[in-house]
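Apart from one protein chain that is not included, each protein chain of the complex appears where it belongs.
Chain nomenclature is as follows: A, B and C, assigned in order of appearance, with residue numbering initiated at 1 for each chain independently.
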Amino acid sequence: MSITLHLASMVIQQAREKAEEIKIPVNIVVLDTAGYLKSFIRMDDAFLGSIDIAIQKAKTSMLFRANSETVGEFLKPEAAAYGLENTNGGLVAFPGGRPIMNGNAIIGYIGVSGGAVPQDSMIAYAGSFIK
Amino acid sequence: MSITLHLASMVIQQAREKAEEIKIPVNIVVLDTAGYLKSFIRMDDAFLGSIDIAIQKAKTSMLFRANSETVGEFLKPEAAAYGLENTNGGLVAFPGGRPIMNGNAIIGYIGVSGGAVPQDSMIAYAGSFIK
Amino acid sequence: MSITLHLASMVIQQAREKAEEIKIPVNIVVLDTAGYLKSFIRMDDAFLGSIDIAIQKAKTSMLFRANSETVGEFLKPEAAAYGLENTNGGLVAFPGGRPIMNGNAIIGYIGVSGGAVPQDSMIAYAGSFIK
Partner (left out) sequence: MSITLHLASMVIQQAREKAEEIKIPVNIVVLDTAGYLKSFIRMDDAFLGSIDIAIQKAKTSMLFRANSETVGEFLKPEAAAYGLENTNGGLVAFPGGRPIMNGNAIIGYIGVSGGAVPQDSMIAYAGSFIK
């Protein structure tokens, strides 16, 4: 549960700059490695419905230590993992949730929602490495 | 639901400086006037159990446009408002939740938890006025 | 609701040895015949998201006294059992949940999650017979 507020603030800032660059207002959340809220911002005009999506993408990423879309592979109909998406209070498994890497170590998870899927994904990526 | 991220960030910063001054790690949340999450930080070493308390204090404040402890007056046993505390998903009505004032206008709500009650209250107060 | 802690511990141990043999860290749960938790272990490095999956697989197995994947047959789209997966707080109906047999009698249910589906299934099988 190691991410510091200092690093979490950097992560949020990196993601926010990307969102501003591509002019998409989003919700950005940082969870610690156990899934507890560490830092959050909702940019002006971001959808209210995306608050929960951002948090659940990050949580889904945390639960399986993988990008949210990687978890999504197991939710495809042909995977036949019936009911999997209803576990853990509901998985949200499309792009926008990622581990935050500090070198080779996962120190937390970022979740982004508010734009189109590739936009959310790009913004989450921008926040997912400690520079 | 008007608070901007710019102002919410100022509110968080003002409260955080007070928390650092009195050396109490807390959770600080800003909700908009409809109770939706706008900004949040968990300072390092703040209790995990205080994340939810901070959010619920701010939400309780929002629901009745009053400080959380003012709502608490109605929860005293002698008020006989049986079941009131179970409404709205659970009221949390002790000090640490407050309206954020911009002049005479309420623009959002702050919630703080992690220290003793007077400390949480002092930190929330520090964040509750736009300077 | 008859499984004893002595037998539940044997079941967990049998499954754990299989998991260690194939080097997959998993969550292993034993429920009694009414679905109440009897014994549980999370092996080191097992996914946090698999705690709930293991428990729900075992519970799904218990609810219909069948392997979890047998219940899954009723959740295939062509079964047209609309909403079935949302009953009972959410069914989890892919391999890894099984009755525990003592001779011909069901004495409890095992659930396993953390590996690929065939691995979970193999580990659950290893725990599902009292020797």
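By our rule, a residue touches a chain if its C-beta (ideal position, glycine included) is under 8 Å from a C-beta of that chain, and two chains touch if they have at least 3 such contacts.
Predicted model only: the values in this text are computed from it and were never measured.
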{"item": "Displayed chains contacted by the hidden chain, counting the whole assembly", "value": "A, B, C"}
{"item": "Omitted-chain contact residue, chosen from C:11, C:24, C:48 or C:92", "value": "C:48"}
{"item": "Positions on subunit A where the hidden chain makes contact", "value": "1, 33-36"}
{"item": "For subunit C, the residues touching the chain missing from this view", "value": "4-5, 8-9, 34, 36-44, 48, 51"}
{"item": "Footprint left on subunit B by the chain that the document does not show", "value": "47-49, 52-53, 56, 60, 72, 75-77, 85-86, 90-94, 117"}
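Convention: only the chains that are shown with their structure count from here on.
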{"item": "Chain contact topology (line, ring, star, complete or other)", "value": "line"}
{"item": "Centre-to-centre distance between subunit B and subunit A (centres being mean Cα positions), rounded to whole Å", "value": "25"}
{"item": "Interchain centroid distance [CA atoms averaged], subunit A/subunit C, Å", "value": "30"}
{"item": "Junction residues of subunit A - those touching two or more other chains", "value": "none"}
